[in-house]
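Note that this complex is displayed minus one protein chain, with the remaining chains in position.
Chains: A and B, in written order; residue numbering restarts at 1 for each.
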Amino acid sequence: MTSVRVRKKKHLFELVALPCLSVALAFAIGFVLVWAFGFDPFEVYGVLLSGAFGSVENLGWTLQNTTPLIFTGLSVALAFRAGLFNIGAEGQLVAGAFAAGLVGWLVPELATRPNLTRLPFWKSVWFPFGAFTLSAWALVLMIWVLRVAFTDPVRFRARLSTVARSLVAFGLVSILWLTAPEILAAFIGIAAQFVIPLSLIAAALAGAAWAAIPGILRARLGVSEVINTIMFNFLASYMASYLLTTATFKAPGSVPQTPRIGVQAELASLASFVPASIQHDLAATRLNVGFLLGIVLAVGVGILLWRTTAGFELRAVGGNAEAARAQGIPVGKSIVIAMCLSGALAGLGGAEQVLGVHHAFVKDFWTGLGFTGIAVALVGQNHPLGVVVSAVLFGALQNGAVEIDMMTLFPRELILVLQALIIFFVASGSMMWRTILPRRS
Amino acid sequence: MIGIHKSFKRVTANHDASLSVRRGEIHALVGENGAGKSTLMNILYGLYRPEKGQIRIFGEPILDLSPTQAVQKGIGMVHQHFMLIPPFTVLDNVILGIEESKGLFLDSSRIERQIVELGERYGLKVDPKARVEDLPVLLQQRVEILKVLVRGAKILILDEPTAVLTPQEVDEFFKILRTLRELGSTIILITHKLKEVKALSDRLTIMRGGATVASAETSDVNEEEIAQMMVGRPVRFAVEKEHRPPGDVRLALKNVSYREKGRTILEGIDLEIRSGEILGLAGVAGNGQSELVLGLMGILPDLKGEILLDGRSLSGLSIRARSEQGVAYIPEDRLKHAVLTDYSIEDNLVLGTHHRPPSSAWGWLDRQAIRSGAENLVAEFDIRPPIPDAPVRHLSGGNQQKVVVARECSKEPRFLIAALPTRGVDIGAIEFIHQRLIELRNRGVAILLVASELSEILSLSDRIAVLYRGRIVKILPTEEATESGLGLAMAGVV
Partner (left out) sequence: MNEILTVLTQYTVIGSTPLVLAGLGGLFSEKAGVINIGLEGFMLFGAFFSALVAAKTGNPLLALFVSTALLTVLGLVFAVFTVTLKANQVVSGVALNMLASGLTLFLSQVFFDRHRSFTIPDEAKLDSGLFVVAALLLVPLMTLVLDRTRLGLRLRAVGENPRAADTAGISVTFYRYVGVTLSGVLAGFAGSFLPFYSGSFVKNMTAGRGFIALAVLIFGKWRPAGVLGAALVFGFADAVQTLLSAHIPSQFAAMIPYVVTIVILVGFIGRAVPPAALGLPYEKESK
């Protein structure tokens, strides 16, 4: 074999061995930790493992935990490939979940109501708000046109097509605004049929939008997306918290959550697709087709990254943005696209949780999903296949944690500690293992 | 230094290298890029440890040399890329590592006085309180030398010190070196500029392929002989180039200027390059060449004035759009602008055209087409190793540059900018690249060649323009150009 091929094989080996060794080491330290606090490590680890994989039902719970981690893991991994640290997957997940929860609830709900055109919403919110926005837009347009037309006619003529397009857009939006009630009434029936795709699209858009702002700030102004996305996480969390206290969005009852989504918006449980022998066990969990969606998206991300022009450019930007730019790749655009896709993936993860698991947007369901997603992406070496495997690992850990909580007196936060240790060991990468393991000749 | 042996992983940098320098002489260490000169000197300075060999300084054998020890023994090194902290003052830069304190706080007054005194004695005047980032390169170099002198260096190692100086500044610099020699210092000069070797050194040692191949009194050898020993075979200094009448004006620059942070970097640039012509842009680094080139490419967007390619304006076009108009570019900073080191050879070969057929269609990459295209180019340009999916990181500098040249040539450009195209490239690849440039010229491409080596400019260009402080101060056909005339122009004397 040529030296290049040997190096490639070695590189691949390192790619797989490194995370495995890191996980093993973290587990070893956890073992010691359990023992140091006076508990039986074998018992605790035994509970962990059996809780994760011990029975069909447990496996179902594990996979249920895995599902959102696939989404957030892919989200973070994709962003990493473009050289971006998307710590904001959690906030994007919240945005997507909320959007899905809204659409999943409202569309079926409205479909059952007659006289949609007479909803108080139109008179109190839609028309005033729209009138305000449209007049402002019209005003700005007029002022700009008048100013440029009179001061710089040459430039005005050059921009005539833009002006024309602006006017046409304005016209279309105005028409849509005026006829919105009628359109809604006419199409709500159809919409209700397609509520799942609609919810998913809404979730993806919401997640993308929540990620777009830090993305644009990074692309245009060079503001670090690290701190920004963390801030946006807090904002999303507080926003959601607040909305769940308002009468518009909170369902009656003691639990802070939105009203339940319509039945047609629910993601089918995977239990209905498996052989009868295990069906009953799985039915106890909320494992749903969202899991399959996650797998499909993992494949999609892989195809995007390595088979498309957009993926090529994204990875180039992640490898060396300066060189990419010098070679004509629109770096700013790539960054924004990467963040939006990343946000969309996280948003879809939120949709799965709302549509498949909780069937409503429940307060604080999202805690930890974003940060765990970072761990998943890292351990999975930012590769779609790795992300899926690593998501299973972390899903197992989380499920095991619940079991530990139930069956032993040991604090379940052990899992968080294990996660952090895994990240440390993977992040120190080859450097650490080269010092600990003997040199391969 | 006797029988020095040093390798890095699988690369042998020094193999049985020996060097002997007499007290009080200026000794030139000559060789081309990669010959092992810098490595050998880094060993002498204690930065690297050799696997085999002996080092004796002033007769005393030294084991386990470290930089601190080397300094103690009187060795000082001025690196090719300055080791300065830009936001710090000159004084802070000099004291770093040898700070003196009064109680808890720093007290640099003694060293400050020493800097002033040394400045007078050797002609190295600098303001100790000035911030290094505000100083021109010439003065920054003085700071580097002062650092070494303040530490009491008797043996000075200078690594390619004239790379950043105009010919006139080089003369000034030589005066300083001669003063140093008169006052008792020993100087080892690492260089590949043969004219300087002849002008300045007393003796020289030639390195090739990690070994020392010869040692001589400078007066006993001439430049051709030195070059031959450097390369191991007779070297062609001139490139064969047939005279061709140039075609129509392909690229025109009219009154191009550029300001950055209030400073004028380029002003009043008027240039025309015809198809089938190589215009060489001469000038010391830092006079606006980089900005002109980056501006032409669109990487720096704010060039004012007209830039016309075949009559069509390039201003305002994105980098990709310019590329589609037929502009190609060999960047001066390969790693920063030209290649993605973690990508494979084939991916780098389509970088820039990856979004168009044949490499892609409707957003999908056609890996077959990319692979076969790469295989052709790898064969045509003799890129080693000839494995299209090898990461570019594993290639030598020369081969990396060949990838860049292959890519730009394959775009069939109408206008090519070659900025320092042979920097960090070994001689075999240099000849190859020069051939390619001539070939493109013969096929009617207009080429702007930016280089700092006058020999390269003189041998390749049809016409030469000199850039000084952002202005074209001289422009003339190559037949009428002389090195000294160009040198004067490069220093602003027209």
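Keep this in mind: a residue touches a chain if its C-beta (ideal position, glycine included) is under 8 Å from a C-beta of that chain, and two chains touch if they have at least 3 such contacts.
Bear in mind the structure is a predicted one, so any value in this text is a computation, not a measurement.
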item	value
Selected from A:A99, A:I261 or A:L378 as touching the chain missing from the view	A:L378
Residue in contact with the excluded chain [from B:H79, B:K193 or B:H337]	B:H79
Residue among B:Y48, B:Y258, B:F381 or B:F415 that touches the chain left out of view	B:Y48
Sole residue of A:L217, A:I278 or A:L292 that reaches the chain not shown, by the stated touch rule	A:L217
Touch residues of chain B, complete complex, unshown partner	8, 47-49, 67-68, 71, 77, 79, 82-88, 92, 95-97, 99, 101, 104-106
Touch list for chain A against the chain that is not drawn	37, 85, 87, 217, 221-224, 226-228, 230-232, 234-235, 238-239, 241-242, 245, 371, 374-375, 378, 409, 411, 413-417, 419-421, 423-424, 427-429, 431-432, 435
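The rule is simple: only the chains that are shown with their structure count from here on.
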item	value
Residues on chain B engaged by chain A in the complex (per definition of touch)	297, 299, 318-320, 323, 329, 331, 335-343, 347, 351-352, 354-355, 360, 363-365, 367, 385, 387, 390, 394
Of chain A, residues touching chain B in the complex	2, 4, 7, 306-310, 312-313, 315-316, 319-320, 322-330
